[in-house]
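What follows is a set of notes on a single structure, which appears directly below.
A single protein chain has been omitted from the complex, and every remaining protein chain is retained in its original position.
Chains: A and B, in written order; residue numbering restarts at 1 for each.
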Amino acid sequence: MATHPFEIIVGLEVHVQLLTESKLFCSDGTKFGQPPNTLVSPISIGMPGVLPVMNRRALELAIKAGLALQCQIARFTKWDRKHYYYPDLPKNYQISQYDMPFATEGYLDVDVEGKTTKVRLIRVHLEEDAGKNLHDDHGGDSLVDLNRAGMPLIEIVSYPDIRSAAEAGAYLEKLRTLMRDLDVSDCEMQEGSLRCDANVNIAITKEGKTYKTPIVEVKNLNSIKMVEKSITYEAGRQYDQWEKDGKVIGQAPKQTRGWDEARGVTRPQREKEEEADYRYFPEPDLVPVVITEEMLARIKGEVGESSQQRKDRYRDQLGLSEYNASVLVDKGRGVADYFDALMSHDIDAKTAANWVINDVLAHSTGRIKVMHDLAVEPSSLAELIKLVKGNKLNLNDARERVLREMISTGKDASTIVQELGLEVVVDTAAIEAIVDTVLADMSKVVDDFRSGKGKALGALVGQVMKRSQGKFPPALVNEILNKKLGVS
Amino acid sequence: MTFTREQVAKVADLARLHLSETEIDSMSRQLTSILEFFDQLQAIDTTGVEPMAHGVAIENVFRDDEKHPGLPPDEALANAPKRAGDFFAVPPILD
Partner (left out) sequence: MSIIEKSACELIEMLGNREISSREVTAAFCDRIEAVDSRVRAFLHYDRDQALRRADEIDHRRSAGQEVGLLAGVPVAIKDILCARGEPTTCGSKMLEHFKAPYDAHVIERLDRAGAVRLGRVNMDEFAMGSSCENSAYQKTANPWDLRRVPGGSSGGSAACVAALEAPLSIGTDTGGSIRQPASLCGIVGLKPTYGRVSRFGLVAYASSLDQIGPMARSVVDAALLLEAIAGHDPRDSTSLPHPVPPYRQSCQQPLPKLRVGVVTDYFGEGLDEEVAVAVKKAIEVYRSLGATIVDVRLPTSAHAIPTYYVVATAEASSNLARYDGVHYGHRAKEYRDLVDMYKRSRGEGFGHEVKRRIMLGTLALSAGRRDAFYNKALQVRRLLRGDYDAAFQQCDVVLGPTSPTAAFKLGEKSDDPLAMYLSDIYTVATNLAGLPGLSLPCGFTKSGLPIGLQLQGPAMAEETLLRAGYMYEQATDWHRQTAPLAGTS
């Protein structure tokens, strides 16, 4: 255990693959999981004589992301070549952006346990992806697949504003929702369309002085859970290391460590023989980009209502609780769109929110991209809710039986209610008859009730419902019972 | 200003060029005299001069986001010095 208090300091570098039909600089397709070297052309192989031409849509999506991240969008931006030798980088340079990224100085508000942290962004830039190397565990040849080479990426670099593993996780979840909602990226970490490296160090306070440990870049993080685990681990490791050698930032070079999921530890990656010298210079084969006001206005239109604006609208105009508004928005645009659609069928906001959060989401599995990915169509659910509202079906049956059946069979609510015989009977005489028999049969309970045991009423209601096979509306049963018992 | 053998070797590493001992010698000699000649650039006053990286002053050249079939793997790999199945094969990459 640490004997001195310390604070975790994390900055994240996130790569997001843009949702385009074709690659950043050539017209190869972008579909994931294709056979090796089938999404390649002379351009993505970096053949002699080929030239890149920029994908307009990739730039638009990038700007959209930049706007959603509250960045300053550069009016002038350009391309640079970044040089390093690696078999998955066919030209041995990557077309990227060096000193004039298209977006700078944005932020993302991250909520963890009710506390909001503003994570500032240094920059967002566009670049082409590399291919993939497959390594042989037995020392044989490595294999190169260039399908991914040239895919469009944005790299989002945060300031070291993150103070805990949970904040890092929340940041990534929020970023993912945002990118998905804007159709900028599908952000599947498993497929590599969202990738994250974490720069981690800690600030230890000892006898009034602060000691910052050397920064470690953690790689090989394939899920948000891994990001969180690795940060927690790395913080502890750095503390122990500092206790051993006392080294602070500047006294050791920046180290790169890989997350070993099986062992739950970070491990040093092989140090490069030479210090990286990327020899950046402006890409002469591509011309600069001037982002016009007109272009910005058009893309701003595509961005539409931001998540925050939507949350505010739910809370302030619809009167939802902060919690409910947050859940509806944070689960992704598909959920919030569903909620809006449900309300458009004359369902009031609070009822709609309860159904969506408590029932629809509980029945929905898999990723929700659009509202139709949810388990039941809003119009069908609206019909069900109206049956309950009209006292034709009791709430419990609606939730536990009818909705389930709707999801599994696809039939509409009234059909299922009929088939299962769940129609609520509103025949007062029938209810009174059964109430009378119950009162007669359960005179002891009635006595308990009269002697002040309020809970006894519940047993009576339960018995009436049981004998009616649940067909009586509970509210009516209550009312009649109370009347018969002389309670006003 | 001398461009030493050690400096030559360092730059050759960066450029992934194998040079023989004699090449390193001649390169050191030749680069020294070329760089001395290039030194004249330092005397030119370029205060406030915008660098000119492109041969032509145009901007905003884009293509539409359309995909087209690329090369079949056999054509893509036809020039590969070594292939394994439909992959390019290289000596093991040590990570």
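Definition applied: a residue touches a chain if its C-beta (ideal position, glycine included) is under 8 Å from a C-beta of that chain, and two chains touch if they have at least 3 such contacts.
Model, not experiment: these values are computed from the prediction.
Asker: In the complete assembly, which of A:42, A:160, A:236 or A:470 touches the absent chain?
Answerer: From the options A:42, A:160, A:236 or A:470, the contact with the absent chain belongs to A:42.
Asker: So which of A:51, A:297 or A:440 would be touching the chain we can't see?
Answerer: A:51
Asker: What residues on chain B make contact with the chain left out of this view?
Answerer: Spelled out for chain B, the touching residues are 8, 11-20, 23, 27, 30-31, 33-35, 37-38, 40-42, 44, 46, 49-56, 58, 61, 63, 71, 75-76, 78-82, 88, 90-94.
Asker: Name every residue on chain A in touch with the hidden partner chain.
Answerer: 42, 45-54, 81, 83, 85, 87, 90-93, 142, 144, 146, 277, 279-281, 284-287
We adopt the following convention: only the chains that are shown with their structure count from here on.
Asker: Distance-wise, how many Å sit between the C-alpha centres of chain A and chain B, to the nearest whole number?
Answerer: Distance between chain centres: 41 Å.
Asker: Across the complex, what residues on chain B touch chain A?
Answerer: Interface residues on chain B, with respect to chain A: 10, 13-14, 16, 53-56, 58-68, 70-73, 76-77, 82, 84-95.
Asker: Which positions of chain A touch chain B when the two form their complex?
Answerer: Residue list for chain A touching chain B: 20-22, 26-30, 35-42, 44-45, 53-59, 85-87, 92, 133-136, 139-146, 269-270, 274, 277, 279, 281-282, 284, 286-290.
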